[in-house]
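Removed: one protein chain of the complex. Kept in place: all other protein chains.
Up next is chain A:
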């Protein structure tokens, strides 16, 4: 899946692959890493990954530069993403994770906006309809993976703007 992904300037800067001891410098470095991970996953439509995969992925391993971010530092980047709400561990061992280039709350907002715009409050949708239905083509959330969608709807549920329900052939959601 070799997309024409535009690497940021940091990717070609060797110090990017060494965790910086200076606190202020590190802050900037980690921010750049988080941004890179999210845009990389977005373009490659990768919603989940294992740590092992991550280590060998071109994301953390710049073969041309002969630099790779050590696994301890990768863990630190992932923790930053988790704190920001863009990452969720899928297992206790922290070996695989869900990566959401938009936070669930953000997705929830977009979905709800579309629902309101199209005057479909109080309607019920299946999850499939939302992500793959004709009506949502052209919307950003079209093609969204189920795991992320679910979390987006859970966020709306928290705000009492939606309710996840069980339908005969799967799950669905009712918007208020």
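Here is the rule we use: a residue touches a chain if its C-beta (ideal position, glycine included) is under 8 Å from a C-beta of that chain, and two chains touch if they have at least 3 such contacts; residues count from 1.
Just so we're on the same page, contacts and distances are computed from a predicted model.
Novice: Quick one: the chain not pictured, UniProt calls it what, "Vacuolar protein-sorting-associated protein 36", "AP-1 complex subunit gamma", "AP complex subunit sigma" or "DNA replication complex GINS protein PSF1"?
Specialist: Missing chain, UniProt protein name: "Vacuolar protein-sorting-associated protein 36".
Novice: If the hidden chain were put back, which of A:18, A:116 or A:132 would touch it?
Specialist: Checking the options A:18, A:116 or A:132, the one contacting the hidden chain is A:18.
Novice: Which one, A:42, A:67, A:82 or A:142, makes contact with the chain that was left out?
Specialist: A:67
Novice: For the chain that got dropped from the picture, name the residues of chain A it touches.
Specialist: So the residues of chain A touching the missing chain come out as 9-10, 13-15, 17-18, 20-22, 24-25, 28-29, 32, 66-67.
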